[in-house]
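Pasting a structure below so you can have a look.
All protein chains of the complex are present and in place, except for one that has been dropped.
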Amino acid sequence: MQVSSRKRQDVLVVSLKGELDHHTADRVRRYIDHRLENPTIKNIVMDIKNLTFMDSSGIGVLIGRYKIISKRGGKLGIINVNSHIDRIFQVSGIYRIIKNYDDLQQALNDMGVY
Amino acid sequence: MQVSSRKRQDVLVVSLKGELDHHTADRVRRYIDHRLENPTIKNIVMDIKNLTFMDSSGIGVLIGRYKIISKRGGKLGIINVNSHIDRIFQVSGIYRIIKNYDDLQQALNDMGVY
Amino acid sequence: MEKLNEMHIKFLSKSSNESFARVTAAAFASQMDPTLEEITDIKTAVSEAVTNAIIHGYEDKMGYVEIGAYIYPGKLVMEIIDRGKGIADIEKARQPLYTSKPELERSGMGFTVMETFMDKVEVTSGVNQGTRVKMIKYIGSSTEKMGR
Partner (left out) sequence: MEKLNEMHIKFLSKSSNESFARVTAAAFASQMDPTLEEITDIKTAVSEAVTNAIIHGYEDKMGYVEIGAYIYPGKLVMEIIDRGKGIADIEKARQPLYTSKPELERSGMGFTVMETFMDKVEVTSGVNQGTRVKMIKYIGSSTEKMGR
């Protein structure tokens, strides 16, 4: 599991590469929460284009980050969701709190970054 | 395991793709021996560029084909050997009977095909 | 129905073995010539059950997780077994969003995901005796699936 990120104004764009399960979830969590110590970050976009596997541990990671960011009045968006992971998002009902954007541009625009 | 071949004068050029072990050896053996029913074939070149795995079962297959072809006065050559398979060929002493050619052209030339 | 093949694995309840369990299950199932999607379904369900055995069954203790896999014509049966603390109320445990470990950021969606990707999920468990999750997946042509 490789995690990387960049900042676009008040949006943290996080890219995940590899397999996200219970074992690797901890690294992802710690990586993002460390970045979130920066109080100017309000929104998160998760780019999961290169995520080759995810189970329900990923849902837990997303809900946890959503809780932090929603306290700051921000949003959590997700892009490049494959059909298998989409199915997990669907059954878990996570789309009630996290938005699946068509691409990064759309996500950033929706978060007020142009 | 996929096996394919083409004929260049009296040389049968066999290409192996996939993993050659005891389980898949049988298919390779039957494929080649079926082609060798054609008595105008005198030599064989095995192209193992796309062979992703081989264990000592492969040595058995090669020695078996060598026996058939040497009765016809022909040669068995091999091309595109990776370093791991080369090690197996080395320890088995198979280079005493089978020649490792630099490329197909060299093998064909050595077998009298120009 | 004729059993075509069978395998068993047993490994320590370490989280680093979760990916090992997935790969092993996929490698065994690949004999059935499944689609890539079916392979991912199997990997996901196995990942959920093995993770549960490790974090809920054994919690912080070390124990063995076992997987049994059986291939029948068009049908894969997988069992994930632990000898850990067991489940008192299986019906409650299987409900979507129920988790006994929210502090670990568990989502409570494990069983729901297993049910989504497998054709059948059966849970048997005894308190302090352990848990056995049996999952069935039909693989192959739709005619075979209809004849199940």
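We call the chains A, B and C, going by the order they appear; numbering starts again at 1 in every chain.
Keep in mind that, in the parts below, a residue touches a chain if its C-beta (ideal position, glycine included) is under 8 Å from a C-beta of that chain, and two chains touch if they have at least 3 such contacts.
Quick caveat: nothing in here was measured; it's all calculated off a predicted structure.
Asks: Among the chains you can see, which ones touch the chain that has been omitted?
Replies: Taking every chain of the complex into account, the missing one touches B, C.
Asks: Check each of B:H34, B:K49 or B:R87 against the chain that is not shown and name the one that touches it.
Replies: Touches the omitted chain: B:R87.
Asks: With the missing chain put back, one of B:L12, B:I48, B:V61 or B:I79 would touch it. Which one?
Replies: The one listed residue touching the chain not shown is B:V61.
Asks: Just the residue numbers, please: which parts of subunit C touch the chain that's not shown?
Replies: Contacting residues on subunit C, toward the hidden partner: 5-12, 14, 16-17, 19-20, 23-24, 27-28, 30-31.
Asks: For subunit B, enumerate the residues touching the unshown chain of the complex.
Replies: Touching the missing chain: residues 19, 21-23, 25, 29, 53, 55-57, 59-61, 63-64, 84, 87-88, 91-93.
Methods note: only the chains that are shown with their structure count from here on.
Asks: Go ahead and note the Å separation of the Cα centroids belonging to subunit B and subunit C.
Replies: About 44 Å separates the centre of subunit B from that of subunit C.
Asks: In angstrom, rounded to a whole number, how far apart do the mean CA points of subunit A and subunit B lie?
Replies: Here subunit A and subunit B have centroids separated by 52 Å.
Asks: Distance between subunit A and subunit C based on Cα centroids, please, to the nearest Å.
Replies: Roughly 27 Å separates the two chain centres.
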